[in-house]
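Missing here: one protein chain of the complex. Every other protein chain is in place.
Up next, chain A:
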């Protein structure tokens, strides 16, 4: 990536036809710790690796509930994510008040994409430095998984991952996603954990403090599975022997103060 005189303003094109500020914002997402998302024909599971600044601090919350049928996993600037989550929650509540039904997820994500795009075309703002994995279940159309990007692109996925060392998770998901449609809820969670365990740094392992899973789907309101509840699944993972196989990149995790 070139550092040059075209990269200080989001409203300035580079000679190659790129918006460098937007691309730098996308770098911020890549520095955040990994999130995964996958879906079957009835459920969506999102998972995240929670980072902690040091041993004394808590692990940063990475998954947020938006409504009883929707939640997000975040990678990048947590503060930006919270601002987006607040907006999404408000939209969902307003929709429920007026129309007496849950907000259709695609509609919300399209509006979310527009919100992102606006920041890439104005002088006085900056792009959001966070990527979201939005997991939702619509009564009418079933489960959905979307990925948002600082550029304003929103894509729907069967399975995906974002954040640091997420390539390991992507590889795992690519190998297994074709069977996901008929997978049961618990097995789907196991897939998420297996994908996530590949994203842990160096010698680290996925454990109940740094792992976080959420599920939403048919007859399943959005639910967060963490700590002791997560142990049930992590124990199964240990039995399989699938834990602690990080990419082993080691080294710096980026600026862990702001990003998670």
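Here, a residue touches a chain if its C-beta (ideal position, glycine included) is under 8 Å from a C-beta of that chain, and two chains touch if they have at least 3 such contacts; residues count from 1.
Quick note on the criterion: contacts and distances are computed from a predicted model.
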**Request:** Match the chain absent from this complex view to the correct UniProt protein name in "MAGE domain-containing protein", "Vacuolar protein sorting-associated protein 16 homolog", "Proteasome subunit beta" or "Elongator complex protein 6".
**Result:** "Proteasome subunit beta"
**Item:** Residue of A:101, A:184 or A:235 in touch with the missing chain, whole complex considered
**Value:** A:101
**Among A:110, A:181, A:209 or A:235, residue touching the chain not depicted** = A:110
**Request:** Write the list of chain A residues that the hidden chain touches.
**Result:** 97-101, 104, 106-107, 110, 138, 140-141
